[in-house]
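All protein chains but one are shown in place.
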Amino acid sequence: MADAESAGLQGIAELDLTRAARRGYPEAVYCAGKSPDQVAAIARALRDAHAAGATTGSALFTRASADHAEAVLRVLPDAVHDEVGRILAWPPRAPEPTGGLVAVLCAGTSDLPVAREAVVTLTYLGRPTELVVDIGVAGLHRVLARQDLIDSARAIVVVAGMDGALASVVAGLAHAPVVAVPTSVGYGAAFEGLAPLLSMLNACAPGVGVVNIDNGYGGGHLAAQIAAPTS
Amino acid sequence: MADAESAGLQGIAELDLTRAARRGYPEAVYCAGKSPDQVAAIARALRDAHAAGATTGSALFTRASADHAEAVLRVLPDAVHDEVGRILAWPPRAPEPTGGLVAVLCAGTSDLPVAREAVVTLTYLGRPTELVVDIGVAGLHRVLARQDLIDSARAIVVVAGMDGALASVVAGLAHAPVVAVPTSVGYGAAFEGLAPLLSMLNACAPGVGVVNIDNGYGGGHLAAQIAAPTS
Amino acid sequence: MADAESAGLQGIAELDLTRAARRGYPEAVYCAGKSPDQVAAIARALRDAHAAGATTGSALFTRASADHAEAVLRVLPDAVHDEVGRILAWPPRAPEPTGGLVAVLCAGTSDLPVAREAVVTLTYLGRPTELVVDIGVAGLHRVLARQDLIDSARAIVVVAGMDGALASVVAGLAHAPVVAVPTSVGYGAAFEGLAPLLSMLNACAPGVGVVNIDNGYGGGHLAAQIAAPTS
Amino acid sequence: MADAESAGLQGIAELDLTRAARRGYPEAVYCAGKSPDQVAAIARALRDAHAAGATTGSALFTRASADHAEAVLRVLPDAVHDEVGRILAWPPRAPEPTGGLVAVLCAGTSDLPVAREAVVTLTYLGRPTELVVDIGVAGLHRVLARQDLIDSARAIVVVAGMDGALASVVAGLAHAPVVAVPTSVGYGAAFEGLAPLLSMLNACAPGVGVVNIDNGYGGGHLAAQIAAPTS
Amino acid sequence: MADAESAGLQGIAELDLTRAARRGYPEAVYCAGKSPDQVAAIARALRDAHAAGATTGSALFTRASADHAEAVLRVLPDAVHDEVGRILAWPPRAPEPTGGLVAVLCAGTSDLPVAREAVVTLTYLGRPTELVVDIGVAGLHRVLARQDLIDSARAIVVVAGMDGALASVVAGLAHAPVVAVPTSVGYGAAFEGLAPLLSMLNACAPGVGVVNIDNGYGGGHLAAQIAAPTS
Amino acid sequence: MADAESAGLQGIAELDLTRAARRGYPEAVYCAGKSPDQVAAIARALRDAHAAGATTGSALFTRASADHAEAVLRVLPDAVHDEVGRILAWPPRAPEPTGGLVAVLCAGTSDLPVAREAVVTLTYLGRPTELVVDIGVAGLHRVLARQDLIDSARAIVVVAGMDGALASVVAGLAHAPVVAVPTSVGYGAAFEGLAPLLSMLNACAPGVGVVNIDNGYGGGHLAAQIAAPTS
Amino acid sequence: MADAESAGLQGIAELDLTRAARRGYPEAVYCAGKSPDQVAAIARALRDAHAAGATTGSALFTRASADHAEAVLRVLPDAVHDEVGRILAWPPRAPEPTGGLVAVLCAGTSDLPVAREAVVTLTYLGRPTELVVDIGVAGLHRVLARQDLIDSARAIVVVAGMDGALASVVAGLAHAPVVAVPTSVGYGAAFEGLAPLLSMLNACAPGVGVVNIDNGYGGGHLAAQIAAPTS
Partner (left out) sequence: MADAESAGLQGIAELDLTRAARRGYPEAVYCAGKSPDQVAAIARALRDAHAAGATTGSALFTRASADHAEAVLRVLPDAVHDEVGRILAWPPRAPEPTGGLVAVLCAGTSDLPVAREAVVTLTYLGRPTELVVDIGVAGLHRVLARQDLIDSARAIVVVAGMDGALASVVAGLAHAPVVAVPTSVGYGAAFEGLAPLLSMLNACAPGVGVVNIDNGYGGGHLAAQIAAPTS
């Protein structure tokens, strides 16, 4: 049947061009489950809409496999591509940071792809961001050594798999709200992220809001909203 | 063995008197699973700590059954008691509201106990709050009629059981972050709140942070932090 | 042991040739879990039964991988093949549409394979069908813009992953029954479609019947029965 | 705080008075999780709206405990009350039956409360209905003896717990769509209705739409829509 | 470290040579999770034990991938290999059938690998066996047409995925016990066999014993014991 | 609405009077979920059918609460009532034992109600039965001391909660098939019988058929069929 | 049927009198699921066995409701009864403490019943024990203040519900092994202890062994074995 590449977006997708106006944040394209051709077609439509002045801000392409990324870069060669975070941004220039500082605390190296997805999202949504890696509760001194960062943040993103305990520990030390992102990292009884998800939902310290497993984009987006400049 | 009533807090609990200083918010006592005698002992300790100037702000007693409430009121007769929300506050005077407005949107009447727990929490943590009840997505016009409130809020608490769809719908209409509180309301396949919990974690609109099932206190606390005045 | 290709259907499968008479709808062959050789053998038996006048209507081959499709097309070269929907139909001519209109609403591009499987099924079961893609509740205006289609349909198929909230929202706007097809699209806590499945089963608006995850064929079949012409 | 009885619906609920116009079916009040006082307040509001001509058709009160029923009957003494089905209807006069026949097939006596809830719902939504009880697949002859009823129905509601196999068996014998209502009846590994729910979602015969566990109201409502007279 | 091929069974496995004497049935080697080298080493040890007269009866190699099969056939070139059932037997000569007839009823073609594993197991444990394929309850006439076989069997193995309803239906028609083998065949909400597993455990007709998902070997073994000749 | 007591079985239940002829075993009435009045009505119908010679053998009333039992005994005063097993039988005379011996092995005292339900069922289905209590694998010598009983049984019923390990251990020692009945006995992570259910389904020794959690009736019925006299 | 009180242990239970010799630890009677009469019968048998010198050490009665406790105390009036821990011990004299110190760390007051069950078990199995209550990670300073106790323990029992994060945090600070006891304390998404159970199994610090939910006895027993004096 009709080839996505030549057919434009007819029957594939519909851009939500009023979103930036309606919600204050630009569009993101979730690549998983889409073919590279479909993603390319969306990239073209975004490029055209941008050229026509119908949208503002940089769009993000999340969960982009190597094939997805190649398809985007073919259409938008100047897009920024973070391979670890599997995310692209276009137009490539991020806005000037405004609002409060967002700290992104990443429990272990295996959680890094999710943390980097959050960092890129925060950057393109316009927040000043600081990333700390390998700060799991197994070595509590590493958390305690960051009390200053915790105190200065307007929002904190905690990215952790396994027991997800970092969310509770950080929330207990912080004034700022914690956005918890469980990851699918861990042995079998982590059940693909269920263990840290439940742990974070049950954080014994209040002040933790949980997003979907491995959803660094969602965690970054929520933190960007929390730390947005107040008018 | 030793009677809690006469033994003070020895072997029962330890107050976290530095919490207000450390985190900026006062203590809350989770009554479920504690005996009324234990709750009364904690109430006495709080009263004494307050008299000694060792703590500030009003403490909350959450998930208080009728027996728990009676035990608290015996010790602290001037405590405020919201029966629907199963929550007490003492000292009874709430702080002057500061920070941004928090809208609490309650999908159905059966979700009201959880929504009221959130409202009382927000009130005693010092935020201006507005509650709307019976605003489920089955009658979408009821949601759309509140666009003004959605636009003016600094944080939005959505309380919903069943399909939990209100969180997605509201997030898609809002600049502000949404704190989603799933409830255990619904037929069998809601599995005591699992259905709205998963639905909210999978909200197709970004900007939703989820707390525990029926945890109105946690939802209110997180929203209060988000809407806190920025220094 | 015996080769399926040469052995006919002995020990592999048994056609249900009375099904069209008994139920009013023709046979469908579920390819997943069958070898291409087995599918080819079934295709040959269908061709022979058709030649012998033992069956009427077009058979569908669902969940057909590229290998399955190639095996079918080797036997039935004029079969219609929808690659996105992973489905083939033979004989290729669809019946004239009768009965009420069926609207197929597809929440996102990643849900498209399931939606197209429903559309092809509806077409070959003889219903007039209209497909709308990318109509998720995150941009509610896209749903509201289709109120006319919703009002004119005799049955509505909603295909959605993630929070599955589209089913509730549409049911709340419609006279017609909604057939909800959850998909396995989404981040980890979608648990391969469990989240939208539960959400749809708990739709706060009545009038939603749910079929299996990713089962576009089943959703299309049920909607075709609902919208069948009444005698 | 404010007493529901005297406060009207302020802060408790909001009637969806446009629902009959918007969707074609009147309001239903889900009593579970509401206090009897809250239900009484809603009953009063419905009575007043009816007196003011603001609504048409009979409202249903579902999942009504004995206390809920007493509260409704205090306000609306002429309401019809089906104790087995835990459901009330007011005004008590059901509409003249129109549209196609709906057969309600109830697998066992223990499933009867759910089946009766469906029958009362169908009656007040205006469909001709026939109930058959104790027709489980363990005695297949009991199902086969009802082939005539199955053939004459425009929609079939199957109510079954345990293995839920009745839905598949009936769907395989019917032209009409099957609305499957799993019940929480059965030994431990039924897991409160999970077993028949999954079984019905996986029905090997197409044409089955599933609603929530024990949701006789939902099953009846969907079947009423399917069997509605076509204009 | 030590190479399995040259090390015999030291540190890899220990044959249960007394099993035939203790339980009356020979050894089976579960290949999944073992390397082909490990399986070959076990095959060699069996060959040696057989040569030494230390064991009797044919051993089975179950869940054998192509690599496992090749490894076995390298050591035991005259082993019988059923590719569909992924099972090998050696020595190749099956015992003379004794005891009662075992009927193996296979719901669909996709369940055939599991059914064939059961048939081969039954054959090598010495029972007369009859296999019927594609006898799902969606076409009930296909089941009813086999009442004679059902009546003449001493044990019945039912192999089914999806709704697993065949187990209930057959048990309701039979004197003989039913051994139910759920399979992982089906759409998403089958959850890899959970749906038919629960359905079979909840069979509304008594007389069903359930074994593990896709465990044709286990189903065949249990049926062979049930239908064993009584002394 | 109509009172069950006076209405006979109209709209409540339908006796399966051909079951003894069709399957060889008499009717059983599952009381859970039925009102005492409904159970009494069924008891009366059975009494009348028996008086009319329309049925043979003793019927069983399973899962009978004290209220259910009282209702049955009011109608059938000579029924036998095993309070521990929550089961009644009428007419009270059990058949002469025929077929092979069935051993019922009960892991712990807390599992006794389920084991006794199995014993009564076996007795009224006509098998010689021997019960052993408190034979858990924590004290393996207690199992090994029963090797003679294990060797002489034609079928073995294992009733166990917690780890359900007794099924594997006994199957590894037995020629005869094992019918495993998991119970809901145990600490939290037994999840109401899920732990022993899964353990028994995964028994590393073949020859185990599993029935529903706490289903002593089902376990006894299956064992009675296995140990039935062969013609 | 036979009355437990007069029948001794015939058909109810069998004491494992060799357990102390075989394993080194005395018998425990799990009361849940047993009737008070059955528990009394076991108490009498223990008393008789003790009088006959057939057993040594104090037996424990765990999970004893008020009725169970009364039944035990009627037979063994000098038994020690810890009401909070729902546990009794007889003979009442505990052995002299030997082996290493066991620290029992209890996250919150609601976890106290489980912690006290562990303490009593440890005491009667002969270990020196120290209990600390209300040491959750929400106030990390409370954990850090106990570093000395953590350093001096030979085994540490951590009792926690909700996020169960205390196990990871303590393990990361300790030389000694941690025995983690999840409790069923918490809001809905704790799912009766599943959340802390999974969290503890996924502890990012090695050195944590997990026992069943709410199983203070099991946790105490395991810790007593770990801290046993080495010969």
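Letters are used for the chains, namely A, B, C, D, E, F and G, taken in the order the chains are written, and counting of residues starts over at 1 for each.
By definition in this document, a residue touches a chain if its C-beta (ideal position, glycine included) is under 8 Å from a C-beta of that chain, and two chains touch if they have at least 3 such contacts.
Note that the structure is predicted; figures quoted are calculated from it, not measured.
Looking at G:Gly85, G:Pro113, G:Gly139 or G:Gly172, which residue reaches the missing chain?
G:Gly172
Looking at G:Gly11, G:Gly100 or G:Gly188, which makes contact with the chain not pictured?
Among G:Gly11, G:Gly100 or G:Gly188, only G:Gly100 touches the chain that is not shown.
What subunit F residues would touch the chain not displayed?
107-108, 136-140, 144, 161-165, 167-169, 171-173, 186-187, 189-191, 194-196, 198-205
Spell out, residue by residue, where the missing chain touches subunit G.
Subunit G touches the chain not shown through residues 22-25, 28, 100, 154, 172-177, 179, 197, 201-202, 206-212, 217-218, 221-222, 225-226, 228, 230.
If the hidden chain were put back, which residues of subunit A would touch it?
These residues of subunit A touch the chain that is not shown: 82-84, 108-112, 131, 133-135, 138-139, 141-142, 185-190.
The rule is short, and it goes like this: only the chains that are shown with their structure count from here on.
Let me have the rounded angstrom distance from the C-alpha centre of subunit C over to the C-alpha centre of subunit D, please.
Comparing mean C-alpha positions, subunit D is 28 Å from subunit C.
Centre to centre, by mean C-alpha position, how many angstrom separate subunit C and subunit G?
56
Can you give the whole-Å distance between the Cα centres of subunit E and subunit G?
Inter-chain centre distance comes to 43 Å.
Provide the list of subunit D residues touching at least two other chains, using ranges where the numbers run on.
Only 22, 108, 138-139, 172-173, 186-187, 189-190, 197, 201-202, 205, 212, 218 qualify.
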